[in-house]
Every structure is written in C-alpha cells, then in structure tokens.
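Shown here: the complex without one of its protein chains, the others still in place.
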Amino acid sequence: MINKNESYVRKLIEDGTREDGRGLTDFREISVKTGVIETAEGSAEVKIGNTMVLVGVKMEVKEPYPDSPNEGGFVVDAEFVPLASPDFENGPPGEEAVELARVVDRGIRESHAVDMEKLCIKEKEAAWTVHIDIHVLDHDGNLIDAASIGAMAALLDTKMPKWDADNKKIIRELKGKLPVSDKPVEITVIKIGNKLLVDPTAEEESALDARLTVATLENGELCAMQKGGDGYFTVPEIQQAVELAIDKGKELRKLL
Amino acid sequence: MINKNESYVRKLIEDGTREDGRGLTDFREISVKTGVIETAEGSAEVKIGNTMVLVGVKMEVKEPYPDSPNEGGFVVDAEFVPLASPDFENGPPGEEAVELARVVDRGIRESHAVDMEKLCIKEKEAAWTVHIDIHVLDHDGNLIDAASIGAMAALLDTKMPKWDADNKKIIRELKGKLPVSDKPVEITVIKIGNKLLVDPTAEEESALDARLTVATLENGELCAMQKGGDGYFTVPEIQQAVELAIDKGKELRKLL
Amino acid sequence: MINKNESYVRKLIEDGTREDGRGLTDFREISVKTGVIETAEGSAEVKIGNTMVLVGVKMEVKEPYPDSPNEGGFVVDAEFVPLASPDFENGPPGEEAVELARVVDRGIRESHAVDMEKLCIKEKEAAWTVHIDIHVLDHDGNLIDAASIGAMAALLDTKMPKWDADNKKIIRELKGKLPVSDKPVEITVIKIGNKLLVDPTAEEESALDARLTVATLENGELCAMQKGGDGYFTVPEIQQAVELAIDKGKELRKLL
Amino acid sequence: MSKIGAPEKLIVNGKRLDGRELKDFRPIVLESGNLKRALGSGLFNFGSTHAIAAVYGPRNLHPKWMQDPSRAVLRCTYTMAPFSTTERSRPGHSRRSTEISKVVKEALSQVIFFEEFPKAVIDIFIEIVQANASTRCAGLNAAAIALADAGIPMRDLVSCCSVGKIDGKIALDMAGLEDNFGDVDIAVATVGGTDKVVLLQLDGILSKEEFFEAIDLAVDGCAKINDMQKKVLVEKYRGEEK
Amino acid sequence: MSKIGAPEKLIVNGKRLDGRELKDFRPIVLESGNLKRALGSGLFNFGSTHAIAAVYGPRNLHPKWMQDPSRAVLRCTYTMAPFSTTERSRPGHSRRSTEISKVVKEALSQVIFFEEFPKAVIDIFIEIVQANASTRCAGLNAAAIALADAGIPMRDLVSCCSVGKIDGKIALDMAGLEDNFGDVDIAVATVGGTDKVVLLQLDGILSKEEFFEAIDLAVDGCAKINDMQKKVLVEKYRGEEK
Partner (left out) sequence: MSKIGAPEKLIVNGKRLDGRELKDFRPIVLESGNLKRALGSGLFNFGSTHAIAAVYGPRNLHPKWMQDPSRAVLRCTYTMAPFSTTERSRPGHSRRSTEISKVVKEALSQVIFFEEFPKAVIDIFIEIVQANASTRCAGLNAAAIALADAGIPMRDLVSCCSVGKIDGKIALDMAGLEDNFGDVDIAVATVGGTDKVVLLQLDGILSKEEFFEAIDLAVDGCAKINDMQKKVLVEKYRGEEK
C-alpha cells in the first residue's frame, strides 16, 4: 500500500484542493482510442492521467445454457497484470480484479445494452458469447471508470464475425457491427473525510474512506451501483454522489 | 491439535471412565432430522453431542461412462468448512476430508443399497448421478459415524426429480422416492491403550492409538472397513471391534 | 543445487578430463529396453549411467480440432517425480520439466516421423492422440537425451489398439504398429569454460555455462534446437556443437 | 424479457406471491451461539434463506509478514453449501463469493476496534445453507451476531436487508422469484440502525427518485433488524447470567 | 452384477484364472537400492503390479512452523504413473491416491523411531509403475524396504498383502480381474510378521466368519512377505560387506 502520504493527501482534500491542482469534481485528461488491437473483434485503449487500460472483445460460439436456449452470453474478465503497479509484487490483488470485472459486467449487463437474444445463432445449438477482457497496464487510480468506458468503447467498436456451422469454426471476415442499444457509463465517487470527489489517483485511493460507483444510462436512469471501502456514506451523501455521477456520466459519455 | 489433555484423557480411559461420564461403549445423545434443506432432493442433519453434520443429496443427469452404459453414478463429497473447528485455521485438513468422503462412499456403495442400474434413464445417453454432500458444521469428534448415518438418512429422504430429455433440463417436481434397498451403518471403534470404545469426542480422538470403522448391513454382514491412526490392532482386538460394531450398528440403524 | 564441487568440476574439464575418466565427447553406458510396461501401448526404459527414464505411450481417441479435422494429436508430458533427486524436495522444478517435455515434443513433432493424418479415424469425429509420458526416476544428468531416445524407442514399440465407434470405447487388442517414418535423435552439447562436451552428470550440469540441444534426422538434417543456460555460444561454437550432435546422433540412433 | 419460468406477475391484488405486503419481511429467525466449537456464532434466516456464521480469533496471524503491527486484520469468507441451490453448486470459491466476501468484510470493518489486537487476525466464516435470495444480507446479519457472541469489541452492530423494484413498485426483502424476475435488486447494510450505509449494491434499472425511495425503505428495514439482533444477544446474555 | 468384461467364473476346476491355487501369491520380485540418487530405495512386484519407493531424509523441514520440536514428521506420497493403467491416468493427486498415502503413512508410523530426529522430515515416495491390483500392498512393501535401505531406525519391517473373496471362496493376493469382478477385496499390513495389524481396508460384502478367515490368511501372507523382505536386505548388506 502506498499510504505514506495518506495524512498529507487527506489534509489537502479537506482543504478542497488536490496534489495535482484539480478541483474535487474534475477528471484528469482522458483519451479513448478504439480499434487498437488487430487480433480482437473490438478494442479500446483508455488513458486517464497515468492510468492506462486496454480492453479487447473476442466473439466466441458456445451452446446456449438449457435455461436460456435462445440467448447468447456475456463475460467480463479483468486482469491486473503485474506490469501495472509495484504493489502487485506478490501476485496482483485477486479480490480487487474480481470486483472490477463484476462491477463493469453488471454496469453493462443490467443496462441491457447488448441484447442477448440477438446473439443466438440457432436455438439450443449455437450462440455468440461476447468476451470482454480488461487489461490494466498502468495503475494510477480510478480503474473502474477507465475500464467501464473502455469496455463500452470496445463493444461499440466490435465487428461481427461469421459462424461456419458445418465446420464448427468462426470465420473472422467481419460482416457488421455488434448491436448495442445504450451507452451505460460508470462513475466512481470517492469520500475522503467529509468531501466527495471523482477520479482519484492511486495515492488518493490509498487515503479514501469509501467509494460509490454509479452506472447511468443515456436517459439518466441508474442501472448498477457498488459501494466499496471500510467507511460509510450517509443517505444524503449517497444522494449527492448519485447526482454527481449522473452529471459526470453525461460528460464521459461524449467520448464514446 | 488439541492434545494438551492427551495424557489425562488416556489415564481416565485406562481406568474405564470418560470425562463426560459415559461408559466406553456408550454413544452421546444422537438426533437425526431429515428434510431440513428445501433446495436439496434429500437431506439430513445429524447431531452427536456437540458434533453437527449436514448432508444434502442432489440428483444430476450425466452421460453414462462407456464401460457402464446402463448405470447411474454415485458421488460422495465431504467438506470440513472452517466454521467447524479452530484447528481448520490454515485450511481444513484435506486428507481427513478425503478419507471421510471415501469411507462413507464405500460403506454405501459396497452395500449395493442404491441400485446403479435403476438410475439409468436411457442407455449410453442419460443416467442419474446421486451427489451426496457432507457438510461438517461443528466438529467434536466421530465424524465418520455422524456422516455415515446422515448420508443414509438423506438417501432415504431423497425424492426423484423428472428429466426433460428434449430440453436437457431437470424438472424438480418430485415424483417418487429414490429406491434404496438396505441400510448400511458405519461404526468406528477407537483404541486407547488396551481399551476399545465408541463415539469419541474431539479430545478423545486426539489421544487415540488407532481406530477401526466397520460398515454393517441389516442382515449383520460386513461391507466395508477402514483402519486409521498410527497404532495397531491385534487380530483378537479386531474381532472384538467387529462384534462391537455389529451391535452398535443395530442400535443406530433404528434412527433411520 | 549440487554445486559444492562446481569449481573442481570446471577445473577438471578445462584440463580436458572428467571425474569418471571419460573423454569430453564420450557417453556413459547406455541401455534402451522396450516393452517394459504391459499397461502401455508402447514403452521404453533408458539408462544412461545412473540416470533412469521410463517412457510410456498411451493411445487415446478424441474429436479432431476444427482447424485440422482429419488429423490426430501428439502430446508429450514429462514428470520429474520426487523419487528421482534430493533437489526435488519442494516440488520438482516445474519449468525444467516443461522445457524437457517441449524439447522432446518438438524434436519428434518437427521431424514428421509420426504422420498426423494417418491417425485420423473419421474426419471431424475421431482421431488417435499419441500420449507420450516421460517419467524421470533417477536423475543424474542429461535428461533431454535420455528422454528423447526413450520417446522414440517407445513410439517404435507402440502397438495400435482398435476403436469401437458404436460404444465409444478403445479395444486394446493390438492390431499393428504405429506408423513411424523417421528416427530423430536429440543430442545435448554442454559448454563449460571454453570446452564442449556431451552427456553431463548432474554434477557437471550444475557447473555448465550453456547447453545446446540439436535434433537430427536419419539423413543428417536438423529439425529442432534449444539453447539453455545463462551463458553464451559464439557462432563458431554453435557450428562445432551441431557437427558433434550430428555425429553422436548417428551413434545413438543405432540403439533404436 | 419473458424469461423461462417467469411468473406472469409478481404482485397480485396488492400482495406478493408469498402473500406478503410490499413492506413486509419474510419470517425472520435469528440465534446466537448455535455452534459449540466456534468462539462466536450466529444464525439468520429470511424465510427459507438460511445463513450461519462463525468467528475465530483474535489469534496470531501466520505467516508473520502478513501481520499488521498496529492493528488486527479481518478475513471474511462467504461460501454456499453445494446443496443450497436448485442446481448443485460446486464447492470452492466463485467470483461471486469472492466479491461478496469483500463487500461484507468492508461493511464489518467499519465497526470493529482493530487497534486493540495488533498483529492478530479475526476470521469470519459465513455459510449459506439454503438459498432463496438475499443471501448476503442474511450472512452479514449472522456474522454481526457471531462477532458480538465472540466478544469482539465493536462500535455497534451492522444490519443488512434487501429492497427491490417488482412490477414497478418498491418492496422490501426480495425472495427468489422476485430476485430472478423482478426489475431491481438492492442490498443495503447500515450501522446500529442509523443511516450510515456500509454496504450498497444495486442491479437493475430504476430512476433516481425510485432509488431514493428504495434506500429510505432499506435503511428503515436495517433498523428493524438491528433491534432484533440486539434483542437476541441481550436474551442470550441474560440466559447465561442466570 | 454381470458387468461388461466380467469373466464367467474366477475359479475354474479349483484353479484361479492365472493358474494359481487359492492361497498362492503371484510371482514376487523384490529389490533394495534400485535407485542411485535416493538415500534409500526399494522395488516390489506382485506379478505385473510393479511398485518402486524412494526415501529422502531425515532432513530439515521447511517452513519452520511445520516442524515438530520433539520428533520427525513423516510425509508419504503414493502416485501412479500415467501409463500404469489401461486407461491413461492423469498425473497428479486423485482422492484415491490421497487416501492411500494417508493409510500407508499411518502404517509406517508405527515402526519408525521418530524421536531420534527432532524438527526433521522423512519423505517416502511410492510410484506405481504398472498396476494389476494390490498396488497399495506392493507400494507399502517397497517403502518398508526403502526405509531400511536408507538406514532409518525402525522397530521392525511392515509387510502388506491383499486377500479377498472370489466365487465365494477366500483367496490370497487379488489380481486385476479378481479385484474388479470378485466379491471382496481386503488389504492388510502387519508389523514384523506378527498379528499386529497397522493397515486394514475392506470393500465388499462378506459374513463375520468369512472375514475372520480372511484376516488370518492375510496375517499369514504378511509374515511370508516379511521373511522375503528381510532376506533381500540381509543379502544386500552382505553384498556390500564383501
């Protein structure tokens, strides 16, 4: 843990300022580039300050589950590769990678932006599975927001391959776009002392009391939330965080 | 290991008495309750003194093995969940859980109480697998006997679901009982010094020289045995233990 | 690591001699016995000095991969069982076993000695997989050469079972030999100081700078190479090692 | 959206499928000290969702390099018995159980006085014996009871319940079909019956206003559970005093 | 009960399928010191069941917290080579091999003077190279030879054999088909040719009286194997003295 400067960071934020001079509700510089991986059906590279996340989408074909015989699948995996941080020496933090993958997964799944029935090729026999892999390459904080917008960008970039049913092979001559019907975006609001802020650096994260991730749809509705950290939010703080997430979500959605 | 009182326990037993006042061949209070888990096809909760074991039966459908195309399957799994004992701090003891599962499995399998051919749905295509899960919740000794009677009670409680071959789905509207043709019971006899006793507490187990588990059928025949512990039994001691197990087996079988 | 005598071994070799009196390019006594395992379709026991390796071949049937629908498979596994060396106390060395398996695999695979298309039983449905298991029982150096010649001897010893397509079962009434069209042999050349030598003992291996394994065919062509060790070979040293491996390969091939 | 097995409606004549009103809990059962070998234990049922929890520690943490010289470390393990679900669940850790273990650990971290036990570890084990939705809530409630039963010094008890949106209405304590076929499922935990929220997870689409209604209902539900937890602990304490 | 591949009878004209009488062993081969790198090693075959064993230690046990300050710890690992069975067996530990490792370890624990090596570990590795029933018996016999070959101080040698019931009759040393299609399979190990039983496992239905007959036959068989083990060790010792 990088917590040497924890008390210094907390003091700054209680005074309403940040080490890099940003306001509490300002993001660092963000860039979202798509089509960066030739071997993937869809891909995106997201940079937020020094944080860098690669997202790749691979389309696979599987037999549908018996209880959803005419639906495809949707899987999000996240890896904190040890390149990304000196903290990952003894293996990257398993439970954080699992949480990251599941929070990004739920933000997209619950929005119904990807229609699972449209992924069915033949009932009971074959359906597309959308495999989203989140690869954290440089970890300077705010991974959830970076991964979430990266996953949506990669999905919007995804081209559909063809399925050769006779030979049970995917033919990767791309024939159209993956149908995506909404653009959910996740924003994580951090609480340090009695202040709420967005887009923390790794150093700020090590000083946080609690965080609340809120996924919003294009129409402003909510579709997923996750609270983290050992601290608490009061109900008025939660309300304030939700409003902030809706606002910031609109801003970030423009990058898609 | 809880062996602080090892020499005290041994001395008591050499004098023919036990810490809780029981005779050497007395069981603690036993209760066997079935139908305790709604989500299982069959279930039982067994308490022997402070020892508590839950057993659940789940019916699954699998393709039969090529060398037994018209037979179902039978699997026993045991978990020493870390709730059950302070000794399970660094992970529950793997080889003991494996031995428990295998000894209970063999006691039932070798009795042929469950007819594997009656579990076949369609030759080479589908057959029922009876999955027995033993869950140790509170470990105060004599797990084999508790798990063995719990497994038999759960099997006798098991209702058969239906198999929807078209949709490859199990329909859990129960339509009858699992056919069970015998009631094998396992009794474990413990040797401490030159005394034989039954139903040890965890403290007594930590002082044992050797143990012998004997599975008996309703007609008094034997169908499985397992010796454990670093000590030995002479042949006359084995004969004495087998007689004791047959007697105690009759007693415990009444609880089924 | 057994490196107490490292400097002594190095000094001997720089003087052109070896602890056991061999010349630098002499092998220890080698024996290759086939048909040693009744349960295997093919087998061989190789001894080179104190090094002993068992190789067993098992024939299995699998569905071919979609991108090679009319080809069988070929798998080499190597296990350094802990019987073989006091150095394997904390688990045998994983990366060395993996390298051993892969170097032996490539020596045979790249030679095309086993024709994958001849292993097809029915296109897209069933094909033989040749499973070669290398079992190191006594490790006194030069495992790659021992395993490589053992694998070839076991393949040449392999009898073909029959496939009962109706019952999806292998019938182990052997009906002919596995077709093998070449006899690739791997020779490992060791560099210690500025000397090149072959067939190192475990003690000599602990003192090596670098090693180069070269697989040669019956016609003298090369089909696989692998350099190991922290040291380097100059290009002239590589040329000299290749010539030596071709010569020694001819010698060892006579044992097949 | 009409999933296989989905009922036509989840609310019929103003009542839910199991006969409850929108703001009713299912029958709640809670106990402390139900296990004998554990230092502390608790049991909590929402209807046929059954959870038990055990606490061991504070005890020494091995290996040493994992110790925190200034405070105790908390470990939390949430697992489901293989027979707890309709389809047998494989034993061992799923990604779902890893995530739930993490959020439960964070919720409980808010209340424990870790500084009293430097270098130590406190282990909480939660086992879902039977599952019919709201399992993490039942498990967290059982864990809070087990911590108190073990005598671990705490600021207050953590309490948890689920709320959701079914057939367009906000309701308390999601049961199986409501979780599977309802619109929204939310888990909320608070400290000591206050509005300090230490666990919050939401899945499904709803408006900001609906969410604010739901969180108020959940905070209220947690306060009720907090009362029940305290009652069972006081009763047990009185029982032991006699 | 008429399993696929089962022979009609296992005893024909009073002889077993491989021509043996009821109380005959298959040909037994045993060796000591067959491996060069191990501190001690042994080989034991019952017909085409081939086992080898190696002993390493006493040596220091790491990590330190696993050490017993008063005595050595014994570890025992029984494995089967992938090619040892008709269907290739996957390498690594199965539940069967875990159980066998445990009962073999307990059988050998009876005879080793552990107190002479505080904090140390003794490792026994048993490898089944070829399997045709009675593999744990062959493995345990090989391990006992390997322990003696390694000079580990012991009370006496442990010896093991199988007995069973085939076509209604009690017989010695089960071979493959007898194990698969016979009525009962029993493994028994004793110490130093006495009736002190340190391993006993039974599968299959038989009466109490039949069992008592079987255990006597097994104890007698173990005594014979004990003689052979001692002979091979004495011969090797003499060979080394020359």
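Each chain gets a letter, A, B, C, D and E, in the order it is written, and its residues are counted from 1.
To be clear about the criterion, a residue touches a chain if its C-beta (ideal position, glycine included) is under 8 Å from a C-beta of that chain, and two chains touch if they have at least 3 such contacts.
Because the structure is a prediction, the values reported are computed rather than measured.
From the options C:Thr34, C:Thr51, C:Thr201 or C:Gln226, the residue with contact to the unseen chain in the full assembly is C:Gln226. Of the listed positions C:Val104, C:Leu119, C:Leu217 or C:Leu252, the one in contact with the omitted chain in the full complex is C:Leu217.
When the whole complex is considered, the residue among A:Lys33, A:His131, A:Lys195 or A:Arg253 that touches the unshown chain is A:His131. The set of subunit C residues touching the chain not shown comprises 67-69, 94-95, 98-99, 101-102, 106, 110-112, 212, 217, 220-235, 238-239, 242-243, 246. Take subunit A: the residues that touch the chain left off the picture are 37-40, 43, 50, 52, 54, 56-58, 60, 77, 79, 81-86, 89-90, 131, 133, 135, 137-140, 170, 172, 202.
Simple rule for what comes next: only the chains that are shown with their structure count from here on.
Here A-C and B-D are compared, and the pair linked by more C-beta contacts is B-D. Distance from the centre of subunit D peaks at C, each centre being the average of the chain's Cα atoms.
Think of the whole protein's Cα atoms as having one middle point; the chain whose own Cα middle lies nearest to it is B.
The distance from the centre of subunit A to the centre of subunit D, each centre being the mean of the chain's C-alpha atoms, comes to 26 Å.
Touching two or more other chains at once are residues 67, 69 of subunit B. Touching of two or more other chains is recorded for residues 62 of subunit D.
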